[in-house]
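For this view, one protein chain was removed and the others were kept in their places.
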Amino acid sequence: MPPDSEPLRARWPLIALAALLGAGLAAPLATGAAAPGFYLEVLLGGLMSGVLYSLVALGLVLIYKSSGVYNFAQGAMVLLAALATARLSEVMPLPAAIGGALLMMVGLAWLVERLVLRPLVNQSPIVVFMATLGILYFIEGFGQLVLGNDIYKVDLGLPKEPAIVAQRWFDGGILISREDLVAAGIAAALVLALALFFQRTATGRALRAVADDQQAAQAIGIPLGRIWFIVWSVAGFVALVAGLVWGSKLGVQFSLAEVALKALPVVILGGLTSVPGAIVGGLIIGVGEKMAEVFLAPALTSGLGVAGGGVENWFAYVLALLFLLVRPEGLFGERNIERV
Amino acid sequence: MDSDLPRSADTFPRLLLHHEQVRGHRVALREKNLGIWRCWTWREVAQEVRELAAGLHALGLERGRHVAVVGENRPRLYFSMLAAQSLGAVPVPLYQDAVAAEWVPVFGEAQIEFAIAEDQEQVDKLLEIRAQCPMLRHILYDDPRGLRRYQEPGLVSCESVSASGRALLRQDCGLVERHIALGCGDDPAALFYTSGTTGRPKGVVQVHAALIERSLASTKMEGLTDKEEVLAYLPLAWIGQAIFSFAQALVTGYAVSCPESPSTVMNDLREIGPTYFFAPPRIFEAMLTQVMIRMEDSGFLKRRMFDHFVGVARRVGKLRLEGRRLRLADRLQVALGELLVYGPVRNMLGLSRARIAYTAGEAIGPDLFAFFRSIGVNLKQLYGSTETAVFVCVQPNGEARTDTVGPPVAGVQIRIADNGEVLVRSAGLLREYYRNPQATAQVKDTEGWYHTGDAGLLDARGHLKILDRAADVGRLADGSLFAPRFLENKLKFSPYIKEAVAFGHGRDRVCAFLNIDYEAVGSWADRRGLSYGGYLDLVGRSEVLDLVAECVARVNADLAADSQLAATQIRRFVVLHKELDPDDGELTRTRKVRRGFIADKYCDLVDALFEGRTEHAVSTEVRFEDGRSGTVRATLRLREASFFGEVPDAA
Amino acid sequence: MPPDANATEAGAARAGGRADPRCHALLEVRDISLSFGGVRALEAVSFDVIEHEVRAIIGPNGAGKSSMLNVINGLYEPQRGQIWLRGRCFDRMRPHEAARMGIARTFQSLALFGGMSVLDNIMAGRNLRMRTGLLAQALRIGPAEREEIAHRRFAEGVIDFLEIQAHRRTAVGQLPYGLQKRVDLGRALAMEPSILLLDEPTAGMNLEEKQDMCRFILSANDEFGTTIVLIEHDMGVVMDISDRVVVLDHGRKIGDGTPEQIRSDRGVIDAYLGVAHDAA
Partner (left out) sequence: MLYRENGQFKTSYRADQQLLPVVQDRWLMLGLLAFAYLGLPLLASEFVIRALIVPFLILAIAVIGLNILVGYCGQISLGAAAFMGAGAYAAYNLAVRLPGMNFLIVLLLAGLAAAAVGVAFGVPSLRIKGLYLAVATLAAQFLLDWLFSHVKWLTHDSPSGSVSTATIELFGVPLQSPLRKYFLVLTVVCTLALIAKNLVRSHAGRAWMAIRDMDLAAEVIGIRPLHAKLSAFAVSSFYAGVAGALWGFVHLGSWEPAAFDIDLSFNLLFMVIIGGMGSILGSFFGAAFIVLLPLFLNQAPRWLGVSLSTAAQSNLESMIFGSLIVFFLIAEPRGLASLWAKGRQKLRIWPFPH
């Protein structure tokens, strides 16, 4: 443990961040005064995509909590799950397809535990992290080789047509995609389920024990191998859900794998070890991106003469980076500690 | 090279000056220090010697006095020997691993006033005996570490002595040369105390002329040049080391290298890769043991390959010795072997560049000898002793047989006395045993023949064949010849047996004491997952005893093949509870077994062996490195060895 | 290896300590208090270290010994108290500052650079004094190589001093524990420290290794005049080699004096030696 009063943190990045966020929200508000509806729409849109980020981030947090591994392949798992469901649903009813996909994810979890995690036990986290990079490549290749690499559809029968609400307050009301609402619902349910799983079930408690201290957990006879298998299965399940939602929204395609790249800043922001963190982080990033896209990009264009757009490609990361400098452990994460 | 030295160069200091003239810029000495090899050219050596000599002179070192030199091989110690000789004083190299007490008589006899020590360890020992040796006035040391706080009178660093010498030389630069000019070839060059196989050490007085003459003879014979590389890793007090790293270096002008520390010798040997190598059999034994152990750890295929090619080499070696032409197949095999085994092994042992390698000091096990020859080391036997300035007989290239030591070197006459003892006459003989006329008279008769005390005979080709110490050669009760050393060497060739002592003179059969090689047997045990707590425990293990029994059986089988020796097969043996040790007087400082001493010390164990008892309890005094002593108690198991009936020569 | 005075002076200047004529000890800690997340590790601990002495810190496990060392060389920042070094006062040290001011240390749990050879580990101890720039190093032209060689010579001196010539090129990971401890000491000595902090230098060693280590520590103290502060559990070792002893217990100083005084001190015996005896 480091002493309480460790070297005074430079405060400026915090201020900078506050300023940035403030500007991000205030500038739009100015316009928002003119068209508050539009502003709210953007906000909601951001929240919705944020929910989807959160779904992916959840998987990451689960795995990180229980094994200290940052699973770079989470996005690929999302893609794989979605692909599997999509292709299976062509030959069997959706529920069966989903079941099949779930089986596949469990199988994957088993393989990963056997072939990657177990041999790499007690290796430095960064090594395991690179290993998951390998897994990412493997899954991408495998998924597309076996399941094909076109764009497929999964139809969960979610309501597609948007709803218009709150006409009373805004003229023209606010456009909301029901689909997103359902997605948000699912996400909420999932979080609740996981929370229960962690709090109530024996396995969940074991997982928390492992998360706190692997050696200790091993000492009191918690079988790490089994734990990891379970966690990766659960992560696979989460990936499946995320895959379905995204798939039904955007269609199942390679780009899904890229989602993982967005999930990284999300968990950094929320804290690698915190489930709520994943959710909040996801929302912040989601909103932040949309805001940046809508309000920052034009500013850049007019200001710097830079072709705006595509801001969302980096916004999440720069935000996370700035955040790191202030609070490396994230919003909800525990600080990791060094002992001499 | 110029072995044709000027007449004037008849003492070592003069040789030094000679080399300073003709090859002043060539390297004379090297020492691995702080990770690299520091070099001294002949010019630098000469200068160092001048300064040290002047310094010693200033301290009052006089002609004919003795100067003790103790320590590992360090350039400074060589300088000091030359410095002493320059002033006409006589260096007395002493074994640095001896316990101080052993030095006392020497200091007393040689009236030593000056001692030059390598480091704190040696200084402490010298200070320890100072009380008994009041005449020891000056102690010089080379390495100052740990000595800063010492306040003893007369304790000074070589550094400061050289410094004062330098000052002196500034007023009188010709000082040392003048002293050198006073010397002549018949002055004693050094006093070597032979840890005689029996009795108290005798000081062998060797004069400059003798050492130079012998060195020159061998240099001519082997065609040595000043390009040779020699590693000085054996005790300076041993005539062998003195000849090869001092006398012959000064005669031939080649470079001598001193290892970094005793723990790195093997590595330094590999780095230097001497062209001219010299070692007593035990070193070669150690090397072979190393090879064998490491090969046992290596993979199956490699082991097979190794064994195969060594086999090939031995076969071909015999053919070559018999002067037969090799078949093409063999030639190819040998070429391949050279690439895959011989070359690499030589390289690992540091013998890649060795043009000539001598073994001497005692007879070498034939198989051991054969092995090194077979891997392409030009290993040759050399016969000689302190009293003869080493070079009596040397095997000429291509005539290296295991059972002879070769013909006399130029300038040596050999006669076999009626009792079979080998008599030698040459210019290299000792002048006398210091202050010991009757001992001198015993070994040197009126016609100037030196009685070696070895029993031997000259074969048809005029090669000398040494059987054993004349005193030791005995006969069994049935009258058949019993040459213990011969048996012991055969036993010791096994990597697992380190020392052996055979008894049988006047008995009806032969029995033996054995020491296991702790390292070899240890790793053998480890490989078999055999757990053991230290030496005693290991020795007690019946598995180990079985292993040793096998080795003995193999020797017996060999002996059985020779009708003259069949009777001397080892019938019973015991593995001793402690290693035979110079500190306990069981071995000489050159690690020859003192058979008589051991026979007395363990007489009841010997009897037990011959009486055929199967167990015997012993307790022995042992002295540890640090001088403390304690007792080792154990109950030893005495074992029968498998005996082979005589094999008809038809086989 | 005389400690390079101007380097340490310069270090002090850089560290910008305030001069204090009253302070005579080479090193002095004044009521240092330190706590982790509410847990008190050190409570108003003060003691001084005089030039050239061997100062031992003893105490039962968790008495705060290691924390004390960590405060001295800047790994931890105390909440209260100051460190006086050569009459200059610091509220906290920074590790590399401490190094520049001539404070070296070894670690209880080995902290060697596992990927490097013995020689490189010891050379790393010289980094502090190596000044050639990247470009020079890149081209390895004159000055860079000369510097490298000069410091190599020094490092070899340390290797020779610790009698590990045979292992020069071995990767430290492959060395037996006892030798690794030696290399750790070597790395510290290579810094030519004026103060050497040793954290349980003989922990987990057999008798012979312990004797060697003590020999090295003493001759370092003797030959190079290095002042030594060591934590040690083996009372035999402490009593043998230390001039003065500080006893800590639960973060408080409960004794300070010569080994004899400590051996006879009632409080100490109760708090510590007694424990040790039980343990033994």
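When the chains are written out, they are named A, B and C in that same order, and each has its own residue count from 1.
Heads up, the rule we're going with is that contacts are C-beta pairs under 8 Å (C-beta built on N, C-alpha and C of every residue); 3 or more make two chains touch, one makes a residue touch a chain.
Since this is a predicted model, take the numbers as computed values, not measurements.
The chain not shown here makes contact, within the complete complex, with A, B, C.
When the full complex is taken into account, the listed residue touching the unshown chain is B:Arg270, out of B:Arg26, B:Arg270, B:Arg320 or B:Lys578.
Across A:Phe38, A:Trp110 or A:Phe129, the residue that sits in touch with the chain not pictured is A:Phe129. Only one of the listed residues, C:Arg92, C:Arg187, C:Lys210 or C:Arg244, touches the absent chain: C:Arg187. For the chain missing from the display, the contacting residue among B:Arg137, B:Lys220 or B:Arg353 is B:Arg353, taking the whole complex into account. Although one chain is not displayed, its contacts with subunit C can still be listed: residues 73, 75, 95-96, 98-100, 104-105, 107, 111-116, 120, 123-128, 130, 132, 134, 137-140, 144-145, 148-149, 151-153, 187-188, 191. Counting the whole complex, the residues of subunit A in touch with the unshown chain are 70, 115-116, 119-120, 123, 125-127, 129-131, 133-142, 144-145, 149, 261, 264-265, 268, 272, 304-311, 313-314, 317-318, 320-321, 324-325, 328, 338, 340. Residues 30, 32, 35-39, 229, 257, 270-273, 291, 294-295, 297-299, 302, 305-306, 339-341, 343-348, 350-353 of subunit B touch the missing chain (whole complex, contact as defined above).
Definition applied: only the chains that are shown with their structure count from here on.
Subunit B and subunit C, compared by their mean Cα positions, are separated by 46 Å.
Centroid to centroid, with C-alpha atoms defining each point, subunit A and subunit B lie 77 Å apart. Listed in rising order, the residues of subunit C touching subunit B in the complex are 152-153, 156-157, 159-161, 163, 165-166, 168, 219, 222-223. Within the complex formed with subunit C, the residues of subunit B that make contact are 33-35, 145-146, 148-149, 260-261, 263-264, 267.
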